[in-house]
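One structure is given here, and the rest of the page talks about it.
A single protein chain has been omitted from the complex, and every remaining protein chain is retained in its original position.
Labels run A, B, C, D, E and F following the written order; every chain starts at residue 1.
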Amino acid sequence: MSGAVKRLIPLFDRVLVERFAKQTTTKGGIVLPDKSTKNVLNATVVAVGPGGRNQQGEFVPCSVKPGDKVLLPEYGGNKLEIDNKEYYLFRDSDILGKWQE
Amino acid sequence: MSGAVKRLIPLFDRVLVERFAKQTTTKGGIVLPDKSTKNVLNATVVAVGPGGRNQQGEFVPCSVKPGDKVLLPEYGGNKLEIDNKEYYLFRDSDILGKWQE
Amino acid sequence: MSGAVKRLIPLFDRVLVERFAKQTTTKGGIVLPDKSTKNVLNATVVAVGPGGRNQQGEFVPCSVKPGDKVLLPEYGGNKLEIDNKEYYLFRDSDILGKWQE
Amino acid sequence: MSGAVKRLIPLFDRVLVERFAKQTTTKGGIVLPDKSTKNVLNATVVAVGPGGRNQQGEFVPCSVKPGDKVLLPEYGGNKLEIDNKEYYLFRDSDILGKWQE
Amino acid sequence: MSGAVKRLIPLFDRVLVERFAKQTTTKGGIVLPDKSTKNVLNATVVAVGPGGRNQQGEFVPCSVKPGDKVLLPEYGGNKLEIDNKEYYLFRDSDILGKWQE
Amino acid sequence: MSGAVKRLIPLFDRVLVERFAKQTTTKGGIVLPDKSTKNVLNATVVAVGPGGRNQQGEFVPCSVKPGDKVLLPEYGGNKLEIDNKEYYLFRDSDILGKWQE
Partner (left out) sequence: MSGAVKRLIPLFDRVLVERFAKQTTTKGGIVLPDKSTKNVLNATVVAVGPGGRNQQGEFVPCSVKPGDKVLLPEYGGNKLEIDNKEYYLFRDSDILGKWQE
């Protein structure tokens, strides 16, 4: 994880994730052009916000934590580019699941 | 159930299900092409999330549990492919009913 | 009521109903083609879910019970086919009224 | 009021009404074709449901009662035909006003 | 105010108003055709409902009372014709303001 | 401020404002045609309503008061003409900011 991204604190229930590396060769060893590969749905949580607010205005903590391996939905999220690397911000409630160790 | 899927924990009120096997021959024994068969609406619950949050931010448990046989709506759900098998994530409230033993 | 349908428990505020038999002859005795007859709006309740949840996450019981004769709206509901018979699932709040004995 | 309609109990905040008879002749005595006459907006309440539910799941009684003369909105309502007579179901909150005796 | 309109009680937060008379001549004395004149936005309150309901199902009184001179929005409201006179029903919250004496 | 406008009391969380005079000459002294000039976004508050209602039906006071200089959004608001002068009604929550003295 690069230096700048460490300083980014997501707000509310936003979760900053880094997708797993794309598989760029087939099992048979053929190199895949970048466009032909779909978004990788597995990602590592880099940082989480303090949580969204309930109707009393109190923070409700996120359900994932930095380091968690999560399953992302196919669409959505805000793409960021920090130090030439791609990151994504998702709302906590849009993350589908997490992978147990 | 394969190894990887066991490690997936759905978040919030999401329910991970595996549809029953498709009927690929008619009662008369004719083999059906895959495209002509509709989605199977019966499924087995594989894993459930901790539940959605109410307005106080507390978790409201899901109404189904792993092993339950459930009736799915015709549309909706997130399709996943884990270890070359298809699974689906549905919100607890979208599941129509469950089959008593 | 067939065997399989007895084992189906609707979830939340869903109500499983069976429509009254379609009138397939006119009063004068003419046989009506199946397509010309509208959906029958009267139905018998077969099973009810535990009820929807209020904002505290508690179940609010359905306003009908198995055996009730109810009046359905013209549109809506989920059609199911169980053991070659048609059933419908409606949300409790979509049922227009019930017929007193 | 015919026999069958007496047995219909509206659910939630639904109100069963019977519109006043349509005026089918002009003041000058000309007979009007049925299509040229608009829906009559005045109606008599035949039956009322127990009321809608508030956020705690408690019933909030309807604001009209059987026998009330009410003013209906121009559009909306569910049309029913019971024993060859037309009735309408409206949500309590869609009824515009009531006529004092 | 004619006899019939006195007997109409608006329901919920509805307010029955009578618009001020349309100005049908210009300041210079030219008679304006009826179509060229816009709706008059000032009106007198004729009757008010008991008020809308809050989340506990209690009535919240209307903010205007019979006799108040009010400012209406350009669009909206239900037009009624009672004894050959035009009246309008507006929701209390759609009325823009009232004119102090 | 003319006489009639003083008597207008906005309802709920509405705020009556008068926009600052339009700049009709450029800095270089060229006269601008009326159509070429945009709406002025700065305005003076003329009157405020008692406030909107919260879920308990209580009034929540407006965040501005008569005499405040405010910043309006580019679109929205109800235009009024009183005694040949233009005024605007905005919801309190649509006003972007206020200018400190």
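Simple rule for what comes next: a contact is a pair of C-beta atoms (placed from the backbone, for glycine too) under 8 Å apart; a residue touches a chain by one contact, two chains touch by 3 or more.
In this text the structure is predicted, and so the values were computed from the model without any measurement.
*Asks:* Could you please point out the chain F residues that touch the chain left off the display?
*Replies:* 41, 54-56, 58, 60, 63-64, 71, 73-74, 92-93, 95-101
*Asks:* What residue numbers in chain A mark contact with the hidden partner chain?
*Replies:* Counting only chain A, the missing chain is touched by 7-12, 14, 16, 49-50, 53, 55-57, 78, 80, 89.
Keep this in mind: only the chains that are shown with their structure count from here on.
*Asks:* How short can a path of touching chains from chain C to chain F be, counted in steps?
*Replies:* The fewest touching-chain steps linking chain C to chain F number 3.
*Asks:* Measuring centre to centre with CA averages, how many angstrom lie between chain E and chain F?
*Replies:* Inter-chain centre distance comes to 24 Å.
*Asks:* Tell me, which residues of chain F touch at least two other chains?
*Replies:* none
*Asks:* Touch graph of the chains shown: is it line, ring, star, complete or other?
*Replies:* Contact map by chain: line.
*Asks:* Among all the chains shown, which pairs meet the touch rule set out at the top?
*Replies:* A-B, B-C, C-D, D-E, E-F
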